[in-house]
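Worksheet: the structure to be examined is printed underneath.
With one protein chain held back, the other chains of the complex are shown just where they sit.
So, chain A:
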Amino acid sequence: MKYGILFSGQGAQFEEMGLDFYQNSPLFKEYIDKASEITSYDLREIFANQGNQLSQTKYVQLAIVAMSVGIYKMLSQALGNQFEVGGMVGLSLGEYSALMASGKLNYQDGMAALKDRAIYMQEDADENPSMMGAAMNPDIEKLEAICAEIADVTIANYNTPKQVVLGGTTIGVKEAMAAIENQGAAKRVVPLKVSGAFHTPLFINSSQKMGKRLENITFENTDTQVISNTTVKPFETEKIAQILEAQIVNPTHFGDCLQYLIDNENINATLEIGPGQTLTKFAKQVDKSLDRHHISSLEDFEKFIEFMKEK
């Protein structure tokens, strides 16, 4: 089995996520405590969500990435070379998890930069009331034409051939949704509960600030390929900062990234790391034949290790 590792994005976070790992794995605990130290937040409190931290992008980004990196480290420790990885792809903030897991971005720099990314995006989200809608079974050409006609609405996520997400101002998206229904440009459009229309021009301020923020970070050239949501090609070391800046305001192409791994690396299995199973569901829509796994809890982790050891 050759795996594509998928790192979760925002959306499927859940209360107390990561705490089972924290309480049982010294290695995981080490990564979480380090993240808390780097960011001056208490990651355990964010995971516990007693103050609804997980519904704020400012905090949830850090929680998801720290949890994902922690799980990946546990996996490497448990399986070592037994685990053949063809490449990695993260969705949006999951790209930070992938860059850290692959060794291209060190944990200290990564978590510190992510803290700021999350703050910038929270600011833009608070300033620009925005909305997103998931278009199911889309006619991409019609959808793109509709977006071209309406101010402040763009396609933000090309998730799979069957699901595309639009984002923009609330007024713009509502107008787009009506047009989509009238023209039959999708089977349905479902409004999504998200903090902001990420990956649209509404986040230009975050993008510019992020560009500056990433300026002095050194990225390492490592063998594990990470496919960029923005360019649909492996991240080239010298261009990582530039791509991460552009990532915030440009659409993501998760489905195509996964297809890249299938076509170029011959992956036949996927393993999603992080809360939820969203990317695993996308993987199914991209290619049903992929052997799909996910690790979102300690129980999932133990099951996966057992599965790998049985081979």
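The criterion applied here is as follows: a contact is a pair of C-beta atoms (placed from the backbone, for glycine too) under 8 Å apart; a residue touches a chain by one contact, two chains touch by 3 or more; residues count from 1.
We take it that contacts and distances are computed from a predicted model.
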Protein name as given in UniProt for the chain not displayed, "Na(+)-translocating NADH-quinone reductase subunit C", "Monosaccharide ABC transporter substrate-binding protein (CUT2 family)", "Acyl carrier protein" or "AraC family transcriptional regulator": "Acyl carrier protein"
Listed residues A:S68, A:S92, A:S130 or A:Q163, member touching the removed chain: A:Q163
Candidate in contact with the missing chain, chosen from A:Q50, A:N137 or A:T237: A:N137
Touching residues (missing chain, whole complex) on chain A: 12, 134, 136-137, 163, 187-188, 190, 192, 276-278, 281, 284, 292
